[in-house]
Each structure stands twice: as structure tokens, then as C-alpha cells.
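This is the structure I want to talk about, given as C-alpha cells.
Missing here: one protein chain of the complex. Every other protein chain is in place.
Moving on to chain A:
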Amino acid sequence: MRELFLVMNNTVKLFFRRKGNIILLISGIIIPLFFLLFTYGGSGQLRIGVVDKDKSLISADLINSLEKTDKFKVVFLKEDEINDKVSKGKVDSAIVIPQRFEEEILKGNPKDVEIVSIKGEETTLFLKSYLDRKINVLYNLSKASEGNKENFYKMYNLYKNSPFSLKTYIVEDIGKTAVATTRSLGFFIMFLMFSTFNISNFILVEKRDKTFYRIFASPLKSRTYLASNFLVNLILTVFQIAFILALITFILNLSFTKATFDVFLVLVSFGITSIGLSSMIVAFSPSTSYSNVLSTLIITPTCMLGGTFWPLYLMPKSFQKLSDFIPQKWAIDAIEKIQMGGSLSDVYMNIIILLAFALTFILLGIYKIKTSEKMGDFI
């Protein structure tokens, strides 16, 4: 234990003595924040054009609930105005509630609400997710009331008025800020990967500078040394994640909620994956020049494929499939789900997948180190 802390302490010292490390650490926080501030500055409200063709109790209620979230500003439109208003940016999106919307819900086969927005506009996703959730609730209520209109309204009123109902589905942070946050966290994820690699790479730097030789001539066990590198990496990663989330919360004037904590958990899981990947890269690299090239060749393209820079749906279908094998995708996906109001139970699969990636990377790295130790060329 004492040895572990000794080496950890030394690693932290070395980290803060080298300017490059600090610059990387700070830019990994500053750049995503700049991105957040300048690209998506302004009002957090989405303007939603609404065409209500149903004019029923439920459709009115749906529209009402949109306004209540504070994240959407509802503008009533005529159907033939939609394209004009959307393309001119007068509204961010428009929705059309179809005729017989209420009737079909009562029959148990809800119609989709049509959403019109400029193609590729990511806000659509959030709006759609919000509406899907609402309609899903209505559908479930209708199933439970077995098509009986009276029962349905009774239950619907109960549901509306219960303290945990609607509110739980009204996402704290939806709309523009959510999109901005996701993209800026995407950039953060890339920096985080370079940062974890940088710390894992300390091992190869020590090999290059020969201090590695001296350390292993001492009674210190190699696993203590490797563990200390991993732990320092984890501590700095958690620190960075906490720091950027705190800053985003502060800048966007949000409050700390369970969602913030969930995003924190997702990012920490991703951080562990990233440390695992970095450790593996280092284990398989004979030198710093090799590992530097390898890490760049791995991190940048996987970030592109994993949707950290742009939404995945903007990429060709085949690439989208490929992204299932990329940890970043699962992190971004989880963050989006949380932004849309999902809770931990909606993203636990993502977290498990991330941790499985981490475990795989770590085991491969350990395997590689064990075999080179046996061959006697670990030094």
C-alpha cells in the first residue's frame, strides 16, 4: 500500500511538472466549453410550430404540456405555412397532430405525430423523443382502460395530477442546450481520450528515460507500478469529468440534478474504458514514438465513427453499424438518452457495454505484459 501511494504521488508530481500535461488538461476542458458558449449561445427555448388537426382534449393537452416544459415555445400554424416557417427558421421544428389522434389512441393504435424540420436538425430527435414518450403513456392508459372512454379520462386525469407523472417525463434539460451539451461533451470525450493516453504513456516515457529500469531494479512489484499509473489516470479523469460538468451546469445556469449525476456516471464509465484502451496501446507499443502514432490512429477515427463530433445519423448506414464496436458511441448514446429524460435504467446497458470494453482492453494489455515478462523483455 505504502509503495502504491509513493509511486502514485510521484506520478502526480511528474504530471504537474511538465507543462504539456497541464496544457492538455486545461484545453480538454476549455475547448469544449468554448464550443458550448459560442456555437449554441442564446435562448434555450425551441420554437415549435404546431398544427392541431384533431382539436381534441388530448391534442390540446399534449400541446399544453409542451409549453409547460419551458423548453418549447409553441407557435400555432396553418398547415400550408409549415414549410415556409421552418425553412426560414421562424420555427425550429413543426409538428402536425393528425386527425382522429384521440380516437385512434382510444382504439389502441396511436397515430404518429408528424414532425417537420430542416433535415439533419438534431433538435428533432429531442422533440420526437419527448412526443414518443407522451404518446406511449397515452397508449398504455388506453390499453389499461380497455377502450372505455370514461375510464380512460379518469385514469388520464389521475396520471396528470399525480406528483410523479408528467413531471418525470418533462426533461430538465431539453432543446438547444441539450444538443449543445451533448456536442461539447463529445469534444470533451475526445480530449479525455488523449488525456488518458497521455498518462498511460508515462510508462513508455519512463522506459525511454530509463527510470523504468531503475524502478524495476528496486523491490517494487511491477503490478504495484502498473496499478499506480491506472489509479492516477482514474483520479485525474474523474476530476476532469466533475470539473467540466460543474462548469457546464454553471454556464448554462442549470441546477445539479440526478441527470447530471447520471451523465457523470456514464462519463466515468467511459473514462475507465478510455484508460483501458490507453493502457492496451501502451502495452503493445515498444516505444513512445510508436504509441504516439498508434494512439492518434485509433482515437481520432474512432471519435469520428463514434459520433463525438457530429450526430451518427448524418453518416452512411454502414458506418452507423460499425459504430456499435466503438465505445464513444455508447457514451454519446447514453448522454443523449439522459438528456431526453432517460434515467439510469435506460442507460445501464450502455454502461455495461462500456465496462465490458474496458475489461477487454485491460485483459489484453495484462496478457501482453505477462507474456513479455515471461520472455524477459519487459524492461
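Operating definition for what follows: a residue touches a chain if its C-beta (ideal position, glycine included) is under 8 Å from a C-beta of that chain, and two chains touch if they have at least 3 such contacts; residues count from 1.
By our rule, contacts and distances are computed from a predicted model.
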item	value
Options "Catalase-related peroxidase", "Sarcosine oxidase subunit delta", "ABC-2 type transport system ATP-binding protein" or "Multifunctional fusion protein": UniProt name of the undisplayed chain	"ABC-2 type transport system ATP-binding protein"
Identified contact with the non-displayed chain, of A:Leu33, A:Ile115, A:Met155 or A:Ile215	A:Ile215
Residue touching the undisplayed chain, where the options are A:Glu3, A:Asp61, A:Asp132 or A:Asp346	A:Glu3
Among A:Lys13, A:Lys78 or A:Lys321, the residue in touch with the chain that has been omitted	A:Lys13
Hidden partner chain, residues of chain A it touches	3, 6, 10, 13-14, 17-18, 209-220, 374-377, 379
